[in-house]
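One structure coming up, written as C-alpha cells, with questions to follow.
Just one protein chain is left out here, and the rest sit where they should.
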Amino acid sequence: MTEYQMKLVDKFIAVRNKTVSLTEPLTVEDMLVQVGNDTSPVRWHLAHTTWFFEKFILSTFVKGYKKFNEKYDYLFNSYYETVGNFFPKNLRGTQSRPGVDEILKYRKYIDDNILRNESILENPAIHSLIELGINHEQQHQELMLMDIKFNFFNNPILPVYTKISKFPKYSSRPLKYKRIKGGEYEIGSSGNEFKFDNEYPRHKVYLEDFEIGDRLVTNKEYLEFMRDGCYENPKLWLSDGWSWINRENIRSPLYWIKEGDYYSQFNLDGKGKLNPEDPVSHLSYYEADAYATWAGKRLPTEEEWEVAFMNEPITKNENFIENNFFKPLPPCSHSATQAMGDLWEWTRSAYLPYPRSKPLEGSVGEYNHKFMSGQMVLRGGSCVTPREHIRHTYRNFFTPEKRWMFSGLRLAGDVE
Amino acid sequence: MTEYQMKLVDKFIAVRNKTVSLTEPLTVEDMLVQVGNDTSPVRWHLAHTTWFFEKFILSTFVKGYKKFNEKYDYLFNSYYETVGNFFPKNLRGTQSRPGVDEILKYRKYIDDNILRNESILENPAIHSLIELGINHEQQHQELMLMDIKFNFFNNPILPVYTKISKFPKYSSRPLKYKRIKGGEYEIGSSGNEFKFDNEYPRHKVYLEDFEIGDRLVTNKEYLEFMRDGCYENPKLWLSDGWSWINRENIRSPLYWIKEGDYYSQFNLDGKGKLNPEDPVSHLSYYEADAYATWAGKRLPTEEEWEVAFMNEPITKNENFIENNFFKPLPPCSHSATQAMGDLWEWTRSAYLPYPRSKPLEGSVGEYNHKFMSGQMVLRGGSCVTPREHIRHTYRNFFTPEKRWMFSGLRLAGDVE
Amino acid sequence: MTEYQMKLVDKFIAVRNKTVSLTEPLTVEDMLVQVGNDTSPVRWHLAHTTWFFEKFILSTFVKGYKKFNEKYDYLFNSYYETVGNFFPKNLRGTQSRPGVDEILKYRKYIDDNILRNESILENPAIHSLIELGINHEQQHQELMLMDIKFNFFNNPILPVYTKISKFPKYSSRPLKYKRIKGGEYEIGSSGNEFKFDNEYPRHKVYLEDFEIGDRLVTNKEYLEFMRDGCYENPKLWLSDGWSWINRENIRSPLYWIKEGDYYSQFNLDGKGKLNPEDPVSHLSYYEADAYATWAGKRLPTEEEWEVAFMNEPITKNENFIENNFFKPLPPCSHSATQAMGDLWEWTRSAYLPYPRSKPLEGSVGEYNHKFMSGQMVLRGGSCVTPREHIRHTYRNFFTPEKRWMFSGLRLAGDVE
Partner (left out) sequence: MTEYQMKLVDKFIAVRNKTVSLTEPLTVEDMLVQVGNDTSPVRWHLAHTTWFFEKFILSTFVKGYKKFNEKYDYLFNSYYETVGNFFPKNLRGTQSRPGVDEILKYRKYIDDNILRNESILENPAIHSLIELGINHEQQHQELMLMDIKFNFFNNPILPVYTKISKFPKYSSRPLKYKRIKGGEYEIGSSGNEFKFDNEYPRHKVYLEDFEIGDRLVTNKEYLEFMRDGCYENPKLWLSDGWSWINRENIRSPLYWIKEGDYYSQFNLDGKGKLNPEDPVSHLSYYEADAYATWAGKRLPTEEEWEVAFMNEPITKNENFIENNFFKPLPPCSHSATQAMGDLWEWTRSAYLPYPRSKPLEGSVGEYNHKFMSGQMVLRGGSCVTPREHIRHTYRNFFTPEKRWMFSGLRLAGDVE
C-alpha cells in the first residue's frame, strides 16, 4: 500500500470507530427515538453511514459482492432518488428492526469488506469515494449529536448525554470590528485535498469595504434584544420570520427554558444555568437577521466571511467535537475570533452554485447541488464538528427556520 | 383475608404477570416504537397500566405514599383531564426514558405497594378500583397485541411476534340465519359481578322481528365483494366512508398484501397466504356496512346482537388470547356461532348512554362516558381478548374508520 | 289537471318564487361569497335547487330534453356520486360564472319546462319527485339564511340582511318539566303525506319514564353556565367536545361577540344587545350536552322528543321563516313549548336508520341514508324553516361540532 492508502485506511478506521464511540453514553432505547421531521434515530445514522460505503463502493465496484440484507437499500438510503426508493424520513423512528445489534453486525460486515478488498484500496477511482464516505460519516457524527440533543430536550425527564467535568473559565470581551478593504478577492477551494463539490472552483468576487465582528454574539447581548421586546416588533423581522415566530410561538432561542424571570439552557450535559458569556446558539436565520437589524448591523455574506477568516488557525484550542465540550464557549486567548469551531455562523448568502460549479458524476451528484434552493449558507464549523472535517471554504446550509444545528451569529457592517 | 380478597389478589398477580409475559417475544427496540396516532409503545402500556393503580389507589388512599417518580403523573396519564395534564399521545414513541428496565422496576414497586398494604386489601371501597384496574390492564393486554401487530406491519421487514406451531384445521360452512321474534327484551348488565359503567342499568328495549347470521363473514366472501368492484362503487358506501376510502386509497382490509393477483395476510405469526376460510378481519365500520349493503343485508344493532347471543357459551373452545392463536379461526364444532371471541363485531349502534346510565364517581368517571360521541359499538370480544375479561353485555367502541383492532363482520336482516 | 296536480303546481310556483324573494335584500356581491367549508354561495343555492329538477325529472323523464348548459351537471350537483362528478364544495365561492343573471335565466328555463310539460304533471311516478324537489328547495331556503348569516358575520362590516321593525315583547318564564310515563310508544311517519325516507316506517319503541323541559334554555341560563367556568372544566365535556373547544378556542355560542364584560349578538338584522330572555342559539352538540350535564340533566333522545311533542300545534304563532323574525323568540302564550319552530333541538340520538328503513330507489337514494354516520339528530324546525316543510317526525342531522344552523337546547331528565 502506498502511504496515501495507509493514511486512508487509518482514517477510515478511526472515523468508523469514532461514530460508534459517540453512542457509548446511550441506552438501546436512546438509539431508537426520533422527534420531529429533521432528526433521525442514532440507530439509523449507524446504518446509513454504513450503507453509503456499501452502495456506492461495494455494490458498484466489487464483482460478486453479496449484500448484507437486500432490504437495506430501501431502509437506509437517505435521499438518493437515482438509486431507488427509500423509506419515508419522518417514520424512521417507528422501526424497531433491524435492532442495534444487527446494525453493529452490518457495520462490521461492511468494514471488513472494505478493508480486506485489495481491489478497492488499490483503485484510485475509488479513493475519492472512500474520502467522500469518510467525510459523509463525519457529517453524521455531528448530526447524531444534534439529534440526540433535540430528542433528549423533548423528553420531560431531560436526560443527560454526558457530564462534562470541567469547562474552561473563559469570559467574553467587548465586541470589536475588523475592517476589510474592498476590491477583488478569490474564494473557494482549489488544490488536491478533499473538498465537497459545492466549494469549488475557486473564483473571483468583488467586495465593498466592510467590517466584521471579532467574536460571536453572546447570550447576554441576545438577552438585551429579547428584553427590548424584539420578538414582538415586526419592524425587525423578515416577513417569513415574523410569520414563523408567531405561528410557532417562538420567543427565545431553542434550548432556552424560561423559569420565572430567568432562563436555563439545555445542553448535552443536561439542564443548567444560562451562561451569559457563552455565544448565543441554536438560532434560526430569522433570529440572527433580526438581531443584526436591531443592532444596526447585518450578517456577513459568505464571501466576506471567507475573506475575513481565510487565515484563521485550526488548532487544539478551537472548540470542536474532539474537545468534548459539546457546547460553544466564550473566546479563549488563542481562538480569538471563534471563526473556526464553536458555532456555525449564519451568513446572508443563499446557498447557490459557484460560477462554473458542477455536481459530481453519478448518483453522488445528488450530495449537494440538488439542495441549492431555499437554503442559507453557514460557515466555520461548530463544537460538534470533527476538527479534521472542516475547512475555511466549507459551506454548510440550512433552511432559514432551522435551529437544531449548533448555529450562532456574527455581526458585520458596511463601511462608508 | 376473605376468600374474595384472596381471589382478588390472585387475579391481580395473574393479570400483572400476564402483561409482562406478553412482551417475552419482543426486543427492547420493539417496546419503544409507535406508528401513527392510534397505537402506543409497549413500554408505555407497561407503565400506564401501573400508573393507573398508583394514581387511583396508592396516591389517593395511602397516607404518606411516596411516588416512584413525580414525573410519571405527566408521562403516564392517558387521558384523565381531571387529574392533570398529560404528555401528547402521538409523541409517546419519541421517549427513550424511562427505559424498559426502569419501567419494570416501577411495576414491581407498585405491585409491592398494592400487595403489602393491608389497608388497601381490607378496604371494600378500594376493591372495585382494583377490579377496575385489573380490567383496565386486560384491555391493555389486547391493545398491546393490536399495537405490536400494527407496528410490525409498518416495518418493511415484517417481523414475527411469535410462530404458531399448529392451527386447527377448521373449515367454514354455509351461512345460515337465526330468526328472532320481535317484542320487548331486556339487555344490559345487572348483578354484582364486575362490569363497566357503560353496560348498565339493565333495561327494556323493543325489537322488530329480525334474523342474524350464525357465523362471521369469511375472507372468501369478502373477496367476492372486492372482485365485484365494490371499493369503486359509491352506491354502497356511507358518504364518510366513500370519502375515507378515496382519501386513504383503501382497497382491501388492513393487513392484506396484494401480490400480483393474490393476497397475503400479515398476522402476529408473520406474513402468510390469506386463508379464505378465516373470518374477514380488521375491517372499518364503513367496509362492514358497505359489505352488508352489497349483500342485501345490514349490520345488527347492539340490542339485537345481545338478545341473539346472550346465552352463548364462553369455554376453552372459544378463541381468546389464552388460546395463543392471535388470529380468528373458522367456526369450530363447539363455538358454532363465533359470537364470543375470534373478532369484535361491528354493530350499527352508535355508542351512547343506556337509559339512566351514570358515569362512575370521581376521575374514573372519565373512563367511558366521555367517549360517547362519534363512535360505534362492537360486541363479543376477539382472539386477543382475555377470556375472563369479556361479557355478553360488554360494549366495545371505535370510530368508524378504525381497523387496527381485531374487528369482523356479522350480517343481520329484517324479517317481513 | 286533478286537484292534487293543481295544488302541486301552486306549491311548486310558490316555493320557487319564495327562494328568489329571499335574495331581495342582497347585492350581487352578497350572492357570490362563501366562508368556510359548510356554507355555499346564494348564487349556488339558486342554481343547485334548479338543477335538482332538471337532473332528476327533465333529464330523466323528458324525451329530447335539451339541457340549459352541459356543464351544469358538474357545477351544480352537490353530492350525488351516482350521477357523476361534481365541482369541489369548498371552492364554490371562487366561481364568478355563470353570473346571477344567467342563473335566474336557468331558473326560468327549468320552471317553464316543468310547468309546460303535461307529461310531467300527469305522470304520478314523477309527482313524488316534484314533491321531493319542493321539499329539497325549502331546505335550501333555510340553508341560504344560515349561510348569509355566517357569511355576513365573517365580514368585519357586519352587514344587515334585513331590519326587523318590531319584535314581540315576550319574556321567558320558569322552566318546568313535563313527565311522560314509560312504556311502548310508536314513532315515525306513516300515511300518504310527503315525508323523507329517513322518517319511516312508523315503529314501536320502549321508553323509560322521563321528564322533558317545557321550553328552550335561554341566553340568561346559558350565561350562568359560562360564568361558572364551564368552558374551562373538562369534567362536563365529551372528550371530542373538549378537544374541539380548545383547538378552536370556543368560549361562547356562535354569533356572540364579547365586548368588555358583556355580549352582543349578531342576527340577520345586524348586531344588537344579547337578549337574555331569548333561547340560546347556534350551539354545538358538545355545548348542549355540556350544559345539560352541568344542569344535572341530559338531552332527550329523539324518541322521547317525538313522543313528548307529537301533538304540538303548528300555527301562525309558532316562529317559522314566514314570521320574518329570523331569530328565535321567548315562548309566547300560544306556542308554550317552542317545540315546533324557533330552534332545532339537539337530541342525544345518533342519526341512524329506523328499523326496516330503506333509502329511495335510484340516485335520490343518496339523499339521506348515506349520511347515517357521525351525525346527531335535531328535531322541531327553526325560525328559518318554512312552516309547511316541517313535521313532528322530521329528522334533521348535523355533526356534533356544527353551529351555523339555528340550533338550540332543551333539557330532559330521568325519573326515578
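Labels for the chains are A, B and C, by order of writing; each one numbers its residues from 1.
The rule is short, and it goes like this: a contact is a pair of C-beta atoms (placed from the backbone, for glycine too) under 8 Å apart; a residue touches a chain by one contact, two chains touch by 3 or more.
Computed from a predicted model, the values in this text were never measured in an experiment.
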Chains still shown that are in contact with the chain withheld from the display: A, C
Among A:76, A:222 or A:237, the residue in touch with the chain that has been omitted: A:237
Among A:67, A:105, A:127 or A:203, residue touching the chain not depicted: A:203
Sole contact to the chain not displayed, among C:8, C:32, C:146 or C:207: C:32
Absent-chain interface as seen on subunit A, which is shown: 79, 81-82, 184, 203-208, 234-235, 237-242, 285-286, 289, 298, 348-350, 352-353, 355-356, 365, 370-374, 376, 400, 414
Residues of subunit C in contact with the chain not shown: 27-35, 43, 71, 74-75, 87, 91, 93-100, 151, 154-157, 159
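Everything below uses one rule, namely that only the chains that are shown with their structure count from here on.
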Relative to subunit B, chain with the most remote C-alpha centre: A
Mean-CA-position distance for subunit C and subunit A (Å): 59
Mean-CA-position distance for subunit C and subunit B (Å): 38
Chain centre separation in whole Å, for subunit B relative to subunit A (CA means): 47
